[in-house]
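Dropping a structure here in structure tokens format, bear with me for questions.
Let's look at chain A:
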Amino acid sequence: MIITYMFYLLSFLAIMFGLMVVLSKNPVHSVLYLVLTFFAIAGHYVLLNAQFLAAVHIIVYAGAIMVLFLYIIMMLNLNKEAEPHKSLWIKASAAVAAGSLLVVLVASIKGTVAITPSNEFNPNIGLIENLGQTLFKDYLLPFEVSSVLLLAAMVGAVMLAKKSIK
Partner candidate 1 sequence: MITLLLIFFPLIAALLLLSVKSEQAKNIAIAAAVAEFVIAIFALTQFQYNASIQFEVNYDWIKSVGISFHVGIDGISMLMVLLTSFLVPIIILTSINTHYKNANYFYALILAMQMALIGVFVSLDGFLFYVFWELALIPIYFICLLWGGENSAKITFKFFVYTLAGSLFMLGGLIYLYLHTAGLHSFNISALYAAGRSLDFVQQGYVFWAMFIAFAIKMPIFPFHTWQPDTYTVAPTQGTMMLSGIMLKMGTYGIIRWLLPIAPLGVEHWAYVAIALSVIGIVYASCIAIVQKDFKRLIAYSSIAHVGLISAGILAINVQGMQGAMVQMLSHGVNVVGLFFIVDIIQKRTNTREIATLGGIRNVNPQFAVLFLIVLLGSVALPLTNGFVGEFLLLNGVFQFNAWMTAFAGLSVILGAVYMLRSYQSIMLGETNLITSSFAPLSGNEKLVLVILSAAIIVFGIYPKPLLDIAAPAVNQLIEGVQIALVK
Partner candidate 2 sequence: MKALILLSSLGVIALLAEIFSFKKLIYPIVLLGLVLAFILNMFDWDTNQLYFKMMQTDNYAIAFTSLIIVISFLWFIMAEGFFKEESNQSDHFALVLFALVGAVIMVSYTNMAMLFLGIEILSIPMYILAGSNKSDVLSNEAAFKYLIMGAFATGFLLFGITLIYGATGSFDLTEIATVVSTNTAISSIFYVGVLLMLIGMSFKVSAAPFHFWAPDVYQGAPTVITAFMATIVKTAAFAAFLKLFHTTFSSLGETWMHIVWVMAALTLLVGNITAAIQTSTKRMLAYSSVAHAGYMLLALLANNSFSNSAILFYATAYSIASIATFCIVSIVANAKGSDVVDSFNGLAKSNPLLAFVMTIALLSLAGIPPTAGFFAKYYIFTSAFTAGNAGLVLIAIIASLVGVYYYFRIIIAMFFKENTNNQPLEVTINHKLLLIVIAVAIILLGLFPESIISLL
């Protein structure tokens, strides 16, 4: 039962912080709210028996990506409410569009025919061992390939960020 309450709580937090990310005026606040959202999501991961993933999630997102965000914000000196005034029309249309997307998505998901898991329930799939098996056996190729991705991103980011020698 407590798990159910945990679900509700974490879901509420995730949604609320998510909204705060979007709605806060100050970018730094947004970043912080996003970190909180990530924690809420990490909590969900734990609930879902994906402990390793939860840890990675915190490390990668909260630890790396968000720091990067903060770093950029600081570097570019964006930590103020510098956003120009948005017209009501833009606000309304954004709300309407996102709202209708939500409605449509929910509506199309709602009538779901129950998904019947083919496997026996196994609470251990989220363990490192299982994940490692899958990742380095079945998903070895994508794993290797993602190195190309990261390399490309790295090269690219460096190339863009460095000052061009004129």
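Heads up, the rule we're going with is that contacts are C-beta pairs under 8 Å (C-beta built on N, C-alpha and C of every residue); 3 or more make two chains touch, one makes a residue touch a chain; residues count from 1.
Behind the choice of candidates: all candidates are chains of the complex that A comes from, given by their letters.
Only a predicted model underlies this, so the values are computations on that prediction, with no experimental measurement involved.
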**Message:** All of these sit in the same complex as chain A, but only one touches it there. Which of 1 or 2 is it?
**Reply:** 2
**List of chain A residues in touch with candidate 2 within their complex** = 105, 108-109, 111-115, 117-119, 138-142, 145-146, 148-149, 151-153, 155-160, 164-165
